[in-house]
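Comments concern the structure below.
Every protein chain of the complex appears in place save one, which is left out.
Let's turn to subunit A:
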Amino acid sequence: MIDLLYVVLIAPFADFAFMQRALFGSLLLSLGACPVGVFLMLRRMSLSGDAMAHGILPGAAAGFLFFGLEILPMTIGGLIAGAIVALGAGAVSRFTVQREDASMAAFYLISLALGVLLVSMRGSSVDLMHVLFGTVLALDNEALALIGGIVAVTLVVLFVFWRALVAECLDPLFLRSVSRLGTPAHFIFLGLVVLNLVGGFQALGTLLSVGLMMLPAASARFWTSRVEPMCVLAVLIGFASCLSGLLLSYHAALPSGPAIILSAGVVYFVSIMFGTRGALRARAIRHRHRIA
């Protein structure tokens, strides 16, 4: 029995360095991306995260166009493109009548088309798949260092701006009336989103990196009604999804990125049904109530 557990759970990581790096990289990613995802969800910007992830594509593609499949140029390109989309869409919604969802959709559709076009100009459809869906099993030390740096920055910024981020979600007008931090906090937060999406892009691709951000956050929402535990829970769900996704991909020879995101998807559906704030519980407790 112990042997079986070892073979199923430990051996893949003990025997293969690429599995270790994949696990380490994806766990790091969860540590930064999941709390960011919680705030993204609480600000009702879940779809904006998706949009920004697409926004990264043309930048990464431009890096690919000039330098090939090299991590640094593609990352820098992605960062620039993501920042442009986030700032552009954010500015459109702040300073014009158009809501963020519409401006995001506009920016991301343009970005996606441009990105696919750029990759296709030089690469094959395999390269396109790499850019869109990532290669978590091919994380090298350079990529791990990059992810580590991004996570460190994310955690520090979250810690420093925590109060402003909560206030900006809960009652933005109040924050604006007592402080000038409202608008900066908004853009700093968008910066964090882009940073974490770019961090996830090498491992999970531009289309799936947002999955590790949103699915654990959306699942955690069903279990708690406070922000701090929600962030911790989201990170734990992220960890579990990465572990199970990698094991699944190893044993069943499945593509690893989708396996991780699908694992998170399973947690999501379980949470919908069985969460303390989920569907079944809401039905079950309807029949019992206190007298006051």
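The criterion applied here is as follows: contacts are C-beta pairs under 8 Å (C-beta built on N, C-alpha and C of every residue); 3 or more make two chains touch, one makes a residue touch a chain; residues count from 1.
What we mean here is this: contacts and distances are computed from a predicted model.
Name of the non-displayed chain as stated in its UniProt record, restricted to "Alkylhydroperoxidase/carboxymuconolactone decarboxylase family protein", "Na+(H+)/acetate symporter ActP", "ABC transporter" or "2-oxoacid:acceptor oxidoreductase family protein": "ABC transporter".
The missing chain, though absent from the display, is touched by one residue of A:Leu181, A:Ala240 or A:Ile272; that residue is A:Leu181. Annotation: of A:Phe107, A:Phe161, A:Phe189 or A:Tyr250, A:Phe161 touches the absent chain (contact as defined above).
In the complete complex, the residue from A:Leu112, A:Cys169 or A:Leu207 that touches the missing chain is A:Cys169.
Seen from subunit A, the chain kept out of the figure touches residues 42, 160-161, 163-164, 166-167, 169-179, 181, 221, 224-227, 230.
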